[in-house]
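Missing here: one protein chain of the complex. Every other protein chain is in place.
Moving on, here comes chain A:
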Amino acid sequence: MFCEKALDLIRELQRSRGASLPPFNEDTLRHVLEEMKALYEQNQQDVNDAVQGEAGLFSGVQIRHAALERNKRCILAYLQNRLKTTRDMRWEFGSVLPADVKYNLSEAEIQWFNKYNKSLANYMRSLGEDGGLDLTQDMKPPKTLYIEVRCKVDHGEFETQEGSIVLLKKNSQHFLLRSECEHLIRQGILEHIVH
């Protein structure tokens, strides 16, 4: 049956949607490519035969050609979707991918990711007046400039942009600029209180 393997790739994509990236399925991809190669060779032969005068081969050629086209579309869709997921991860996790995700990428994909990283970084550096602008920070417009945070551990003193010093001691509660304490929240030192 034509195109069955290609369809498998698409199914795999569909199944893994929402979960993290599945391993790059090189086996199936190679099978599809082999199938395409076989189809192409057969078509080539039939066309040669037809040119030499044999009749009744065209419908076969046409079907094979359609199968070829379909295989191509499926493979492209597979690759394109994986790239999209990888790109979203760049915005979510930052420039260094988690080890388990990286393991699931193919060599070419890793190369693409690095290039994407570089161009994104270049672009962000060119924005704004000095030092660029981190586009990944506020993906959605923040609701408030300040947020209420609670300190989880004894962290020590922390200097704010205005130059005042806040003592981050366990169980103290503060109202600080969101941009300033976002990385502390990521590190687990502060906890954002949501009402």
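By our rule, contacts are C-beta pairs under 8 Å (C-beta built on N, C-alpha and C of every residue); 3 or more make two chains touch, one makes a residue touch a chain; residues count from 1.
Quick note on the criterion: contacts and distances are computed from a predicted model.
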Matching the hidden chain's UniProt record against "Trafficking particle complex subunit 6B", "U6 snRNA-associated Sm-like protein LSm1", "DNA-directed RNA polymerase subunit" or "CDC45" returns "CDC45"
Looking beyond the chains shown, say which of A:Q14, A:Q52 or A:N171 touches the absent one. A:N171
Applying the definition given at the start, please give the residues of chain A touching the unseen chain. 144-146, 148, 150, 157, 160, 163-167, 169-177, 195
